[in-house]
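Here it is, the structure, as structure tokens.
All protein chains but one are shown in place.
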Amino acid sequence: MNTQIEMIFAAAIALFAATATYFFLAHRKDFNKAFLVSFITIISYTLMLEGSTVSYGVEGGEVYATRWLFYGLSCGLLMYEIARLLGKSLSETAFLLFLTVIVMGTGAAAAYFDGWYKIGFFVISSVAYIILVYPLLASTSPNRNAVAKYILLGWTGFPLAFLLAPEGFGLITASTAAILYLLLDVFTKLIFYFDLGAKISADAGPVNSAV
Amino acid sequence: MNTQIEMIFAAAIALFAATATYFFLAHRKDFNKAFLVSFITIISYTLMLEGSTVSYGVEGGEVYATRWLFYGLSCGLLMYEIARLLGKSLSETAFLLFLTVIVMGTGAAAAYFDGWYKIGFFVISSVAYIILVYPLLASTSPNRNAVAKYILLGWTGFPLAFLLAPEGFGLITASTAAILYLLLDVFTKLIFYFDLGAKISADAGPVNSAV
Partner (left out) sequence: MNTQIEMIFAAAIALFAATATYFFLAHRKDFNKAFLVSFITIISYTLMLEGSTVSYGVEGGEVYATRWLFYGLSCGLLMYEIARLLGKSLSETAFLLFLTVIVMGTGAAAAYFDGWYKIGFFVISSVAYIILVYPLLASTSPNRNAVAKYILLGWTGFPLAFLLAPEGFGLITASTAAILYLLLDVFTKLIFYFDLGAKISADAGPVNSAV
């Protein structure tokens, strides 16, 4: 296995172990999503570091398709927070959570498969992503701008990193891709909480409505 | 790969892409389940068309066990609609959703495994199916007859198609089975919504009760 990538993954595990501990102690909430997001990210990086789920993309670059399956879980929790911040109803939130899982599941398929099927799953994932984020960006909530920053500069960075990485066109090495994904993880899963944690805590949850 | 089956799967993808677009535009609901059902069906057929998850049944006929895993998702959404139409409580609905996932998960195992284990998983799946549909058919809701048509002529057709197909006794070819499953998909996932869409929209959701 690529030693550089191993070091990046090991650093990510150490970082998210630290933040999981911090969020566990600092966020004394009943349903501590900030802690769970970091904890799930530790598991994802441990599985990638283990290495037996690796596949190979352009020019033999390492591809870690399982990354996207765990994003289904962690980004589902983040989407729940975002839906709350934007005052979405429980019905809308359920729809957004379904779409998040679809985006990430088909993203894993796009990373894993080759040729036309890679393109096909990437297109399906992208269509679901647009349907997912459009109502978030079009929101008239006072928190819209605070959230849009993480969507536009963070979440949207993942499919761009995918296209650059060996799972896409292979314009950057697997190590560079690992760093890029890690920076996006830090932005969307850690800075997001440090920045918006106070707003999230103040929020009273989605308006309960007929699903 | 079998070219006939490839053409059937490609036709199914085109059809459900069209209906996903239609339901997305026509059903302006917060939690657009009609759209999601079609969208999930596109993903399922794309994975089957890709072909690397195929296994082989009687006389080497193609078996697509993943079909049933995706039915776990899409039929879970359909069961939610049906539970609403029949006025089921949230507790009953949760039970029906668990059973739907069990029916489809063990159906995938029955399709994939051979010999006594195929029979064993088919029996487990059938027991769960009977427990699932009995309270639907025994419902005294005014919508009972409208729903029963789709259960008896649609949902129940899937295990019968399974028995005829290469995953069962192999009395029909894999291509004929693919057409039969597609017709059942059209009936339970599209005609269902065109027929009952107005009733579904009018419905106020399940009565919230202690789960």
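Order as written gives the chain letters A and B; numbering starts at 1 within each chain.
Note that in this section a residue touches a chain if its C-beta (ideal position, glycine included) is under 8 Å from a C-beta of that chain, and two chains touch if they have at least 3 such contacts.
These figures come from a predicted structure and were not determined experimentally.
Novice: Where the complex has a chain not shown, which of B:9, B:121, B:158 or B:181 is the residue touching it?
Specialist: Touching the chain that is not displayed is residue B:121.
Novice: Using the document's definition of touch, tell me which of A:36, A:163 or A:186 contacts the absent chain.
Specialist: Looking across A:36, A:163 or A:186, the contact with the absent chain belongs to A:36.
Novice: In the complete complex, which positions of chain A touch the hidden chain?
Specialist: So the residues of chain A touching the missing chain come out as 24, 29-32, 36, 39-40, 42-43, 46-47, 49-50, 52, 204-205.
Novice: Given the full complex, what residues of chain B touch the hidden partner chain?
Specialist: 89, 91-92, 94-95, 98-99, 102, 105-106, 109, 113, 117, 120-121, 124, 128, 131, 209-211
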